[in-house]
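What you see is the complex with one protein chain gone and the rest in place.
The letters A, B and C name the chains in turn, as written, and every chain counts its residues from 1.
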């Protein structure tokens, strides 16, 4: 699963005039088996690309919903290797690209090189690291590139024009636009026009790069983003995993239904 | 009951080669009726002179036993006039001299002249005021004298020789020697020889004045004071009033027995 | 007519028997206390003119108590109220959190000079006791603190401090179980123990010498403030009002001492009005209570027709005292100061207004009474009027009480 492959996927979706649907759930939530089942259900329900959270307890970017998922996975003893194993098992049966979303300390404590190696072994396509901003991440990003992994740079509404250009010039094939100033899982507090405006700015600078839009997107708002490259839904899924567990139901079923619905709304 | 009369009493006892026995209980403790009964019982049991406390809640000279008596009387609504009435009723039947022991604020709030007048009407012989030291008390003492009331000056172990002489020179016929530095009702913490030494000093300066010794004297120690002019037992009686009440018994009976015993031990 | 003499320290304006105006104060004590009081009186007269002693005092005031405490303008409160300019003397910054530290240090130093090894004192809010135990620990004195059982309960944070400084805290269960009973019990203790022990009265009450020592000690407040006023305004403002709460009156005396001779400086004392609608005010001056003798001194005192001290009730333990300093009686009678009161509710509101507007000032419930008066009068006054409030205590000790009353969950 080379970085080439991730770009290809995006390009194929672009060629189909579709907006890629990405999901975010936490790897190992609530445990390895069900988490794998959830990923499968997501894949079967039509998600194009799957973000898999490698959660960190002392994260500073997650809202309540994703924190709950993270704490659930961690307190059930999920380790970094477990998450890689889930991904590996998933990839045995499914084509969808996997992007790991994590925090720097998870990578550091695993060892940077080791982490990249393991990503390769598990057929991971890309890495998002929330607390490793440009340009501090360049060394690691280069290492990723050398190992055929896409390191996905983050952009946000207050990224200055200069910075935007520099980041884009250093970025790999795919970038991620954080739709608003917030942690994950908050209500979308800016209008979608504004988000799309910034998306267009990014595209005008780097037309060849694919841009994922994330943060605050739910069943209610996803249709606004038709026509962009890709968008992610995360907290809404995590919230539903929590409620399914609380109701004694299999979260995979519910998540599958929601992803189906998201897919429909986006097409 | 003129001040003459108090001196006469002392002189008569002196002539009999006896040490006068004085008692102290709080007027109105626990109520007017029983208090009167107690005074009668004391008189019947052979006390020579009776000190009647006109208690004050914010006193600064009483130990726990007398404080209890005071609070009991006060919380049962005993007023200054009630105490005068008890004394008056007592004097209708008994010869024993009554000395009021009180605090300055009781006298001030009653009105000084009024207080003296009432003492006269109730046949009180003398006044001890704990917190009205010489020479601040001289005006009032003179008023007492003019009304034939003995104002009893207090002396104590740390009264300097000069002060002792001055006080004695201003004193009426009777003075009171506080045996030790303490509030009422503490254990005698100085040897009786020491007390008697000071008593003798007082007598050598003013042989004509009668000197009451008080504070810390109980059934156990009273016999040490044979040969002095007079001694007072207070807290031990108050303590027994409390215990009798707690045991549901008539305190007058118990107090009578103790006074009997004290009388015996002193003779 | 009673008169204040100019140019003579107020504490020295008593007659040979210790009475200010011939009436207030004195030494109405048991004979057993006559000697130690005479001894203390003599010693203090020597020490207050002894340069070494003054240096020592100043050393501890500066290095331990942290003098001078700040003098600051309360801009937000001034703007909020519109009217007089409101300033604050932040005495609560004195080590331990209140003005009681000055008296405690001086008494401890005296105790050592007297060659005594034990010191005892009364406390209401617990500040006097906290500071005394604090100083006692420093000066290697054994220490005993008498405190009404009700106050032990409601001012437990200060009790904690006393215990941690190694003092013995004696809860007093008699009477109303508040300050008045604590003082009585402390005096009883001293009556027995005065040969080896020294007594510190926690406010400007008690026999004359205690009134004098205490006022002499807290006078540090106005001594340093006068300089700060001059630094701030370049001169003494034409129209200045000094507002202070009055329990026993030590804080107010210290705050006013240097200003007595300045007739353009109005002195306003605020007593505890107690709960709204209750009659148990702890406000003998503003309610014209009769003269009486309490704790050895003649003063206005809240009492019934039998001369029995009446129970008072105040949200602020430090003001919950039925008597008041002879010095304040004298200032009232000579009309040099005016006295008023604030209710529990007004004090609580003042606490909130001041806290929310002026973070650094966090008055305990006692000075909140003074702020209540400032808040009442400031809006009606001109911008040229300077109000200075003595914030003489820190609110930490009252956190439980205030939180309960205001429904904060803590």
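Heads up, the rule we're going with is that contacts are C-beta pairs under 8 Å (C-beta built on N, C-alpha and C of every residue); 3 or more make two chains touch, one makes a residue touch a chain.
Model, not experiment: these values are computed from the prediction.
In the full assembly, the chain not pictured is in contact with A, C, by the touch criterion defined above. Residue in contact with the omitted chain (choice from C:161, C:218 or C:257): C:161. Considering the full assembly, A:163 is the residue among A:85, A:163 or A:226 that touches the omitted chain.
Of the listed positions A:10, A:103 or A:199, the one in contact with the omitted chain in the full complex is A:103. Checked against the full complex, the one of A:80, A:97 or A:218 touching the unshown chain is A:80. Interface with the hidden chain, as seen from subunit A, comprises residues 56-63, 67, 71, 74, 79-80, 103-110, 130-136, 154-160, 163, 178, 181-183, 186. For subunit C, the residues touching the absent chain in the complete assembly are 62-66, 69-72, 76, 90, 93, 95-97, 133-138, 140, 156-157, 159-161, 163-166, 351-352, 355-360, 362, 395-397, 399, 402-403, 406, 408, 410.
Here is the rule we use: only the chains that are shown with their structure count from here on.
Viewed as a contact network, the protein chains fit none of the simple shapes, being neither a path, a ring, a star nor fully connected.
Our note on geometry: subunit B versus subunit C, Cα centroid distance of 37 Å, whole angstroms.
Here the CA centre of subunit A is 95 Å from the CA centre of subunit B. Looking at subunit B, no residue sits in touch with two or more other chains. For subunit C, the set of residues that touch two or more other chains is empty.
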